[in-house]
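All protein chains but one are shown at their positions in the complex.
Showing subunit A:
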Amino acid sequence: MKILLVFAALVAATCSEQLFVGDQVLRITASDEEQITLLRLLDEQEELQVDFWRHPTTPGHPADLRVPFSSLQAVKVFLESNGISYSIMIEDVQELVDEEKKAMMKSRRTERSTSTFNFASYHTIDEIYNWMDTLVDDHPSLVSKIQIGQSYENRPLYVLKFSTGGSNRPAIWLDTGIHSREWITQATGIWTANKIAEAYGQDPSITAILDSMDIFFEIVTNPDGFAFTHSSNRMWRKTRSINVGSSCVGVDPNRNWDAGFGGSGASSNPCSETYHGPYAHSEREVKAIVDFIRGHGNVKSVISIHSYSQMLLFPYGYKTAPAPHHQELNELAKKAVSDLAAVYGTKYTYGSIIDTIYRADGTTVDWAYDNGVKYSFTFELRDTGRYGFLLPSTQTIPTATKTWPALLDIMVHILEHPY
């Protein structure tokens, strides 16, 4: 009801008219059928211009009536002289309209500033893209936004660049949301990007890192899938590319990379959640990152963030043979996980993908590792199955806060072990 009122008020406001000053809304309870009839008569008196928000139907059930200021006295006299009981529900309708307009504008305004963005709730793709712009506006000398390509459905693929200068500095790549149903990851990405921007100049570790290295952060890595989880199917994982000759849509973007591509750790069935696609890098979302990292030439780490299972993983997923740097990656994972598990219940396991979770072919981190990016890790964030993909939004800030020290450990290690 209030929504209709506000809409009407806004329509009126566009004509610069204040329609409801001094108007009141009365709650009227007719005690018998005769009183119901009298109230209907009231409605028929055109010059009174009363407006029933809730019509009188049966005795004992309340009716709500907006009465213009000019008719107030006449209506009240009518009700009282007929013994019809009423109370004043809204003392001044215009005041209420003004308050609501203010609240709506305030909420829109506050969302436009990063200091009041609600990190504890899940957001739509438009809200996230808008927030990215405000982050850049708030930290213009540190953060910029670049576009590395377009999704299958032509959505822009945006990457936030954190840089204090230099030319083609060694870089760390972070991505979240490659599997669109893993909503905690995009949410953690937003918080973390904000944290990086705020912590520069305050936190010694991140300051040291950004003084020598750049960070590239793709938060909505699979925008088509993400939009689909909002509009149609919350459990959608893959891209939204059409598969020729199949009624099933989408390719698993974490099986589409050219590392062990097409093996048994992925599916050749387009209807499958782990469908690898017709060929490696067939997906625009994947190709864009491949081209970016290859073109950059100085990326030292790829950290791809997923959920759920609470794990910190490193190559390989496509073969059982340990990666040449297995020991170093394992030690680093062990340290990062110990800084993550500061509170019980946040216990993470760690190890290579193929040992810890399953065989997976064509993954992001395996491709990165095989292309010279030594520090390639996959996070699987909260939880371990109780909510799974449907993690309550109240857990976004604790998840991001607790993951931060682990991310820092990895980034500091990279800074201290240049290669």
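We adopt the following convention: a contact is a pair of C-beta atoms (placed from the backbone, for glycine too) under 8 Å apart; a residue touches a chain by one contact, two chains touch by 3 or more; residues count from 1.
Following the convention adopted for this analysis, contacts and distances are computed from a predicted model.
Novice: So which of "tRNA methyltransferase 9B", "Latexin", "Proteasome subunit beta" or "Translation initiation factor eIF2B subunit epsilon" is the UniProt name of the chain that got left out?
Specialist: Of the names offered in "tRNA methyltransferase 9B", "Latexin", "Proteasome subunit beta" or "Translation initiation factor eIF2B subunit epsilon", the one UniProt assigns to the missing chain is "Latexin".
Novice: In the complete assembly, which of A:Arg40, A:His61 or A:Lys347 touches the absent chain?
Specialist: A:Lys347
Novice: Just name the one of A:Leu48, A:Val136, A:Leu390 or A:Val412 that touches the chain not displayed here.
Specialist: Selected residue, touching the omitted chain: A:Leu390.
Novice: Taking the full complex into account, what residues of subunit A touch the chain not shown?
Specialist: The missing chain touches subunit A at positions 121-122, 229-230, 233-237, 246-249, 252, 267, 271-274, 309, 345, 347, 349-351, 355-358, 384-395.
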